[in-house]
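Below is the structure I would like to discuss, written out as structure tokens.
Just one protein chain is left out here, and the rest sit where they should.
Naming follows writing order (A and B), and every chain is counted from residue 1.
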Amino acid sequence: MPEPLTLHPDRFFDPDPAIRRAARAIYEDTATLPIVSPHGHVDPALLAENQPFPEPTALLLTPDHYLFRMLYSQGIDFDALGIPRQGPEGDGQQANADPRAVWRLFCAHYHLFAGTPSRAWLDYELHDLFGVRVLPSAETADALYDQVAERLADDAFRPRALFDRFGIEVLCTTDAAADDLRHHAAIREDNAAGTWGGAVRPCFRPDAVMRIAHPNWRAEIEALEAASGIAIGSYADFVRALEDRRAFFKAMGAFATDHAVVVPRTGWAANVEALFVRALRDEATADDQAAFEAHFLMEMARMSVEDGLVMQLHAGSLRDHNRAVYDRYGLDKGADMPVTTEWTRNLQPLLNAFGNDPRFRLVAFTLDESTYARELAPIAGHYPALVLGPAWWFHDSIEGMLRFRERTTETAGFYNTAGFNDDTRAFCSIPARHDLARRIDATYLGRLVARHQVSLGEARRIGRALAYDLPRRAYRLAEAEAPFSSLA
Amino acid sequence: MPEPLTLHPDRFFDPDPAIRRAARAIYEDTATLPIVSPHGHVDPALLAENQPFPEPTALLLTPDHYLFRMLYSQGIDFDALGIPRQGPEGDGQQANADPRAVWRLFCAHYHLFAGTPSRAWLDYELHDLFGVRVLPSAETADALYDQVAERLADDAFRPRALFDRFGIEVLCTTDAAADDLRHHAAIREDNAAGTWGGAVRPCFRPDAVMRIAHPNWRAEIEALEAASGIAIGSYADFVRALEDRRAFFKAMGAFATDHAVVVPRTGWAANVEALFVRALRDEATADDQAAFEAHFLMEMARMSVEDGLVMQLHAGSLRDHNRAVYDRYGLDKGADMPVTTEWTRNLQPLLNAFGNDPRFRLVAFTLDESTYARELAPIAGHYPALVLGPAWWFHDSIEGMLRFRERTTETAGFYNTAGFNDDTRAFCSIPARHDLARRIDATYLGRLVARHQVSLGEARRIGRALAYDLPRRAYRLAEAEAPFSSLA
Partner (left out) sequence: MPEPLTLHPDRFFDPDPAIRRAARAIYEDTATLPIVSPHGHVDPALLAENQPFPEPTALLLTPDHYLFRMLYSQGIDFDALGIPRQGPEGDGQQANADPRAVWRLFCAHYHLFAGTPSRAWLDYELHDLFGVRVLPSAETADALYDQVAERLADDAFRPRALFDRFGIEVLCTTDAAADDLRHHAAIREDNAAGTWGGAVRPCFRPDAVMRIAHPNWRAEIEALEAASGIAIGSYADFVRALEDRRAFFKAMGAFATDHAVVVPRTGWAANVEALFVRALRDEATADDQAAFEAHFLMEMARMSVEDGLVMQLHAGSLRDHNRAVYDRYGLDKGADMPVTTEWTRNLQPLLNAFGNDPRFRLVAFTLDESTYARELAPIAGHYPALVLGPAWWFHDSIEGMLRFRERTTETAGFYNTAGFNDDTRAFCSIPARHDLARRIDATYLGRLVARHQVSLGEARRIGRALAYDLPRRAYRLAEAEAPFSSLA
């Protein structure tokens, strides 16, 4: 007999009655607030084209490397999971092209996800979005597949309908420097025509043009030249081209940039022109790139001061750790691995140059939790420019978010944090992720109430700030609007 | 309508009924024990001169960089906070000289401190010391200012009266190597005359004479020459001068020394005379200083073995991270940032030389919590000389102290820790800080009782040891006295 799938109304709250009582009251205030999603990886084509989702596997499994990394770790290979071999040495084929067979494999291993955030998100999506009431398992796989597939055929399950139903106030994508943003343009046309009101915004992510020692760098520069119409023969040209693209992104609604580095080193390079010329000659070394990246981040901060785009910095992920998987299946297959990250010394040049400037805003994300209390909270609790991004990636989880609050709040407070962002490419998981985050903030605040550190009234104000006002303020969505009571 | 300010009798205890019940019983035993404050930064002039505190802002805000760092992080500049521009490039002026205006700014932003230890300390001080019964806010600011100011005019609020009311058994200050300790002399005269009985002790902190590459080093050496009456032309002279000053401090009641380093490297330098001579010629490099500091710590440990002064070592704070703030406003403006700290290898030379010697006592403090369980607890749980200082600075907080106990107790036990010290320059916060620490130790011990690891009787004995006996033992206050029952 299949086990039931239920969503307990108090799920994820601390079971202590005093904490739970307070958490419930705090969560009640935030549960129905609009979703602000200032950082994520949803494909804008989805919302521009508004096609029905094909079938359950393509919707729920294929875009979610959290899922297939776990299955892979237990000996289920990527071919069986229908992952196309799109790596540089892959043949482009998909070994298992039967989505129902992949779905069965997934359901038969649902127990692997016990205790993980994937399980929490999936339970929510299956239950609330698709009306599923039994736990996925080998036995229930086919019936669930049919049930989800049937729903997907309904127009109410098209992307824009879901966007509206999810209560998304704004959704940001992540886009390369040379991207033409045509899907965003299409959406903006529909916005202007009044055919759809959803706010979807691009985010400027120029990582590829920063990595001067990468084999693809020249191609990326050519794309940047094409997009900006600026011939790039020098670092000065490069800067102009970037300024041009930032202006374009801003005109298309962007309010932020995003930068991913392994080491968040910052600092002007005295010889930046020479570095750039070496790169144009395909002679840049790994050390050259490191110096260039440090300089590039300074330049981006300088531009942020000028154009007001919020700068996001994600550090500490060593990409494509598993060479064989990368070669065959390509990027984003769950094989990116975190490394230790040093912030105090690395950010000092950037913060000394721009960290006291009220025009500058930097949102920092780390995979190295040992830096929460040791480095990031002290920095965020002093420098006006820096706010802490939420618990990121592997730490976007119950315990991960609790650790984030436990280790940052006492030094940085709540108001130097940026609220939640979902950072997801799994569109249907967005409400589940925000709901989980709101519940965890509610239970953390409930603990403060139960320990008599703050009153319930204060905790409710902070809860609303974390769920809604702080991401809007961190990403400057609220600047042209009236201030919110919870921030007063 | 203003929100009430209340102090719940069970505040900071875990809300679980079994833990709370035990915590209450443990705390009952410790709440009224005398305060032992073996490490802090109160200005001894305060207690030597015993002048009334001027007004609320000068008493509560201006000496507390925890407060203005948070306000600064939210865009309120130091000028608005009335911080004098006393940095090397400052003009010495105070832009906002109206303490009531600063007070209003602080009260209007009281919500920023929710969840921080500053909030817990302030609530206690305002409520218990000044009788405040409403939360600070823009609306209540003026009334609170007047209320606190009125109290301060009362002789019962002079420093010595507060010292006595706080139940301070002994209070240590922190004093430079060349300090003449005249305020301590004045207090000792009053002690001898029987006009005041308060025990205030100096602590020998020779950091400035250790930093041989610092521009001020020569001036510091000259001050040391003047204070010791020893002309310093060689490292041997330097050692004699230090021994002279330690003897003087000890004669003036000191029982400890204090040393702050970024990296706790230790080890005899083979070429120490050459390093010292280079320093005298203003030619010492950063590497020279690093080697000299490592040697200096060995020398200090060697002297501690001989004169019995307890050696304190604080590591891992990178001072004055924000250059612009330092240049304009000077030291201690909330811009010191922690860095990773390695203890296992760095302390090995010192511990191998002195760590087995029963005459030696080293109290270690870290800002890198990842070393609690990995390095410091294993070291403290083996070497007889080393005890763990309490959760320090950013970690002197509810969660911070819980993490300290969670990560050190299982390997080092309770009896290799030094109890609490408040490390504060905010005199009026001393009882609040000790009360918070006692409550957290009580709730941690209550957890052990509720999990049936120790009996309530044992937990109460340990609670008293942590609050009173262990700091006395760690700092050798108890050596001439009878042993305490809780240590038996």
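Following the convention adopted for this analysis, contacts are C-beta pairs under 8 Å (C-beta built on N, C-alpha and C of every residue); 3 or more make two chains touch, one makes a residue touch a chain.
Everything numeric in this text was worked out from a predicted model, so none of it was measured.
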* For the chain left off this view, which of A:97, A:318 or A:331 is in contact with it? -> A:318
* Please pick, from B:375, B:399, B:435 or B:469, the residue that touches the omitted chain in the full complex. => B:375
* To do: Identify the residue among A:29, A:207, A:369 or A:458 that touches the chain left out of the display.
  => A:369
* Structure fact -> Touch rule applied to subunit A and the missing chain gives residues 3, 8, 10-16, 69-70, 72-75, 111-117, 119-120, 318, 321-325, 334-340, 367-370, 394-395, 397-400, 403
* Structure fact -> The missing chain sits against subunit B at residues 16, 18-19, 342, 344-345, 348, 351-352, 355-356, 358, 370, 373-375, 377-384, 406-407, 409-416, 447-448, 450-455, 457-458, 461-462
